[in-house]
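Only a single protein chain was left out; the remaining protein chains are all shown in position.
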Amino acid sequence: MKLISRRNVLKSAAAASTLPLLGKSAFAMDPVKVAFVYLGPIGDHGWTFAHEQGRQAAIAKFGDAISTTIVENVAEGPDSERVIRRLAEEGNDLIFTCSFGYMNPTLKVAKRFNDVKFEHATGYKRAPNMSTYNARFHEGRAICGTIAGHMSETGTAGYIASFPIPEVVMGINAFTLAAQKVNPDFKTNVLWVNSWYDPPKEADAATALIDQGADIITQHTDSPAALRVCEERDLLAFGQSWDMTSFAPKAHLTAIMDIWGPYYIDRIQKVMDKKWESADTWWGFKEGIVALAPYNERIPANVVAEAEAIKAGIIDGSYDVFTGPIKDQSGEVRLAEGTLSDGDLLSMDWYVEGVQS
Amino acid sequence: MLIELEKRKEPSQTMLYLTPVIAVLATMIVGGILFTLIGHNGFAAVKEIFITPIIDTHKWQDLGIKAAPLILIAVGLSIGFRANVWNIGAEGQYIVGGLAGTGIALLTWELEGWWILPLMCIAGAIGGALYASIPAFLKTKLNVNEILSSLMLTYASIQLLYYLMRGPWKDPEGFNFPQTRLFNDSQILPEIIPGTIVHLGVPLAFIIAIIAWFVMSKSIFGFQIRVVGSAPAAARYGGFSAKRTIWMAMLIGGGFAGLAGIFEAAGPFQQMVPQFPTGYGFTAIIVAFLGRLHPIGIILGGLVLAVSYVGGEIAQTSLGLPNAAAGIFQAMMLFFLLATDILVKYRLKLNVANQAGDAS
Partner (left out) sequence: MNDTIIISIIMTVIGASTPILLAALGELIVEKSGVLNLGIEGMMLIGAVVGFAVTLTTGFHVLGIVIAMLASTLSAMLFAYLTLTLTANQVATGLALTIFGIGISSLMGEPYVGKTIEIFSSWFPASLAEHPQLRVIFGYSPLVYLSLILTVSVSYFLKKTRAGLILRAVGESDTSAHSIGYSVIGVRYAAVAFGGAMAGLAGCYFSLVLTPLWSEELTAGRGWIALALVVFAAWKPSRLLFGAYLFGAIMTLELHAKAAGFSFIAPELLAAMPYLATIVVLALISLRKSSGLAAPACLAKPFKPST
């Protein structure tokens, strides 16, 4: 009964918004209703936490002009479809679904609710009312790789990875290539945990990788478990999606931070201005959606300087980590010269030399 | 003792029907209090979880979809439970059934035709039944406890699912994400109420439950099951083979669970994913008990548990309650049912007489 009356309110609001054309005094617009579907808990201090910061940024900018809803811990699969559908039924105007695995469910709901706009993070399927968005995390990986190349004593990194999808693969490759520019013999040992968020498994993976010789750990999974292991063992690590220094003050060198605020604000503004269109957005350092957490004090000044120089190079376009020649694991040359295109990156299913996958 | 339990002359029919109702009501009250103690709004939680799904007509389609697999699996299990065959591995049989049907779908993904879907469903039922035949064999040949064997097989089947999802059955065009292709239009259970997501599997589950009711109450087979369960010695005298009963019970339980598996894969999921094991095989055990092992009771019990699932999701979006909260209520319903169960066989008696010399 609550739902039905809310829909009526929306209908009358739509009707009311035409009245100003008749010369009456402008009615206050009903707030734009925005919803967010989160894979994990906000407390993960990582992926989901970063999206939540994005939402907070939007609230800070728009205040009462928007009203937001969040749903945490939504498992990928049909359950997510029910949650997304319910959010659409509840009258939300714009729904952000923040994980790759929501792709098909979002598309299904988008087909049923043509008036609602959907934004799917890190996917590749679109519709007239469904956009996709992603961030050039691999730019951040290049910086982490550079630091790893300098700081690792064994020359081997452990990489805790979730699923071998292109986004993860390009991250591994970017990290390794950057490290190899500092130390040509650098190796990256990858362990797949088949989950985005599984703290016990991530901790086990970190331990296994360390036992096999890695002294610096990075990850494409969402919890700080691996950082805790590294802190305990006096080793080095990188955070994921947000500054995770509080979990490992000694071990945490830096982290790639996902700053979704600017994108969310941009899209919400477009909905308000009625200029929203289905799009595919892939921003990076330049547009401000990728950033780095503060550098740990133990990183030498020259390494910090190099990292900053690379970041500047990425922003002004003079540096691309995927610059040829690049060989793959079998030794074959995949890129003789030049750089890889976006299309090459988005379908990447091969690893560079030095990666043990 | 002031309050004593006195055995009734015969089990109370009233209590048989009343206790599930008492269990649900008690769960709502105690659950609400528990949630309030933990710091949430207990009253709102109970309302969103139990009341809203019933009064919000938009949610009825979700109730049907959630209840269908629970009812189907529970009916199959109840036949076994009545015969004292404790198939706890329904979740594994559900998974294997889903996988079997998916296998057919992957083999025929480039084809179309009306025959594909029924073939998938038959494969699902057979797959589940075959998986259940392992504990059946172990029990009849080696007297291995079927509770333990069927339970262990469940966790083995989950690993099988993961292996197939990450390897041979991965969608070649899925960018390496562990899931199969989406099923094509010939392989999806059709929507039977336009505009809703109610798929063919839903009414089929209810129909199968009703057919099971007839079979169990009117046929020799049904009679045989009940006698083997309640009076094994008499059953032997009557010529009912215990081994055959065990086989039938496990195969039926496995077959129904496997069918429920392929219905879920071809209905709500429309592909196979690692998140497929949703625990219906275990929740169905609660449904079977709540429904007193009777198909009609199971239909009602299945709907009640569906309410708790759908309500849990509603509470997730409107109150921010974790999804797992629904599990608390489900478990409480079973606890209360099991606790009040004793009132069927025993009566509460107040001892007002003096207690000196009381020989209890």
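Going by the order they are written in, the chains are A and B; count residues from 1 in each one.
The working rule: contacts are C-beta pairs under 8 Å (C-beta built on N, C-alpha and C of every residue); 3 or more make two chains touch, one makes a residue touch a chain.
Bear in mind the structure is a predicted one, so any value in this text is a computation, not a measurement.
Undergrad: Given the contact definition stated above, which residue among A:Tyr133, A:Phe247 or A:Trp260 touches the chain not shown here?
TA: Per the contact definition at the top, the residue touching the missing chain is A:Phe247.
Undergrad: Please pick, from A:Asp211, A:Glu297 or A:Asp316, the residue that touches the omitted chain in the full complex.
TA: Only one listed residue reaches the unshown chain, and that is A:Asp211.
Undergrad: Out of A:Ala121, A:Leu191, A:Val290 or A:Val303, which touches the unshown chain?
TA: A:Leu191
Undergrad: Out of A:His45, A:Arg136 or A:Arg334, which touches the unshown chain?
TA: The missing chain is touched by A:His45.
Undergrad: On subunit A, where is the contact patch with the chain that was removed from view?
TA: Subunit A touches the missing chain through residues 41-45, 49, 73, 158, 189, 191-192, 197-205, 207-213, 223-225, 228, 232, 246-247, 356.
Undergrad: State which residues belonging to subunit B touch the missing partner chain.
TA: On the side of subunit B, residues 35, 38, 40, 86, 88, 138, 142-145, 147-149, 151-153, 155-156, 159-160, 162-163, 166-167, 279, 282-283, 285-286, 289, 321-332, 334-335, 338-339, 341-342 touch the unshown chain.
One rule holds in what follows: only the chains that are shown with their structure count from here on.
Undergrad: Calculate how many whole Å lie between the centre of subunit A and the centre of subunit B, each centre taken as the average of the chain's C-alpha atoms.
TA: 38
Undergrad: Given the complex with subunit B, which residues does subunit A contribute to the contact?
TA: Within the complex, subunit A touches subunit B at residues 1, 3, 69-79, 81-83, 86-87, 89-90, 100-101, 104, 124, 163-166, 169, 194, 347, 349.
Undergrad: Using the touch definition from the top, list the residues of subunit B that touch subunit A in their complex.
TA: Contacts found on subunit B: 55-56, 58, 62, 162, 166, 175-178, 182, 268-269, 271, 273-276, 278, 313-314, 316-317, 320, 322-323.
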